[in-house]
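To keep things clear, I will list the structure first and then write my remarks on it.
Up next is chain A:
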Amino acid sequence: MTEMTIRVVLVVGLYVFIGNSGILSFGHVSFMSIGAYAFVWISCCTLPALKPLYLPGLPIVLQETALPSPAGIAAAAALAGGSALVIGSILMRLSGTAASIATFSLLAGQYALFRNWTGVTGGTSSLANVPVFMNSAIGTLLAIGAVLIAWLHHQSRYGLMLRAARDEQTASKASGVNVWLVRTIAFGLSGLIMGVGGAMQAGFLGIVTVDAFYLDVTFLTLAMLIVGGSGSLSGAVVGVIALTAVTEMLRRFEVGIHLGDALLALPRGFQEVGLGIVMILVMIFRPAGIMNGRELTVGHFRLKR
Partner candidate 1 sequence: MIHFLQTLIDALSLGSLYALAALGIGLLFGIMRLINFAHGDFVALSAYALILPSTDVVSTLFIGSLSWPLLIAAILTFGVVVALLSNFAVFRRMRTASPQNLMVVSFALGYVIQNLIMTVYGARPKALGLWSSLTQVIDVGGLRVPLLQLVTIGVTAGLLLGLLLFMRKTPFGIQMRAAADDFRMARFLGVRADFVIALSFAISGLLAGVVSLLFVVQTGVLAPTMASDIVIFAFIATVVGGMGSLPGAVLGGLLVGAASSLLQAYLPDGIRAFRDVFVFLFVIALLLVRPSGIIRLKQFEERV
Partner candidate 2 sequence: MMVNDILQVRGLRLGYGRAMVLNGVSFEVPAKGLIAIVGPNGAGKSSTLGAIAGGNTVSSGTIIFEGKDITGAAPEVIAAAGLSFVPEGRHVFSSLTVEENLRVGTFRRKDRNAVEIDLERVFDYFPRLKERLRQPGGKMSGGEQQMLVIGRALMCRPRLVLIDEPSLGLAPRIVDEVYDILQRLRTEEGLSLLVNEQSSRRVMKYADEIIVLREGAVQLRGEPSALGAETLHDAYFGAGTFDHDSAGGTV
């Protein structure tokens, strides 16, 4: 459950940019990574004496700090959001496939950087002793916060102009929409949310490694967004729930189910294989995702304008 709240935050973070702009980004996990490490830099460690040993390359001030978790989360949001804004302002000159590949380069470059910046990130070794603050209540609270921010952005004129640019780029440009600006704003905001997601992950596991923020998470979160339907915020949330359910079910099968005396168990690794297959099937049979671009409606109240 707590894990699911983290995923909601991450996938909603992706939605803010990908869903509204229509540009597939492979690079947003970078901001999750930045968020997780920002959290470590500010709030690590439960044993303060360890920090200078782990991260001798950090400025002395940071080496001696171990602020409470909320400060760490705030730092994660600020640093991830800030860097996303700066990087976005550069990358958003591109569109379409070029933009997607540029975000992919971003992910690969950021991964290479953190993996080799041993003094500051611990390099390939994992950092333990990260304060654990997550529980299902805090997770839910943060997830609701993320959804709320995404919804506000969706409803704002920036969200509206961004979707207009997604659907009719030429027309919206002609009517005075600054495509670069609205995309950069969404990129920054979505990076900010991803950063919080990274901090949540760090504060859930108590361990941070560079490898945890690379292709696997990228795949999983994109899968959730697209299976749910990247065209709507409900799609993002539904995708998380659906794929978490599928993963849970496959995990049960991997552990084994009792049928009378026999224990039926699928081989290990089947969870991932099954997830991939489900995703392929959704793409073949429902190319716009489960929600197909629609929002969930509650009575007469509609999320989407």
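How these were chosen: all candidates are chains of the complex that A comes from, given by their letters.
Everything below uses one rule, namely that a contact is a pair of C-beta atoms (placed from the backbone, for glycine too) under 8 Å apart; a residue touches a chain by one contact, two chains touch by 3 or more; residues count from 1.
What you see is a predicted model; the values in this text were computed from it and never measured.
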- Message: Taking the stated C-beta criterion, I'd like to know which one of 1 or 2 contacts chain A in the complex.
- Response: 1
- What does chain A use to touch candidate 1 in their complex? 24, 90-91, 93-98, 100-102, 104-106, 108-109, 112-113, 116-117, 169-170, 173, 215, 219, 222-223, 226, 267-270, 272-273, 275-277, 279-280, 283-284, 287
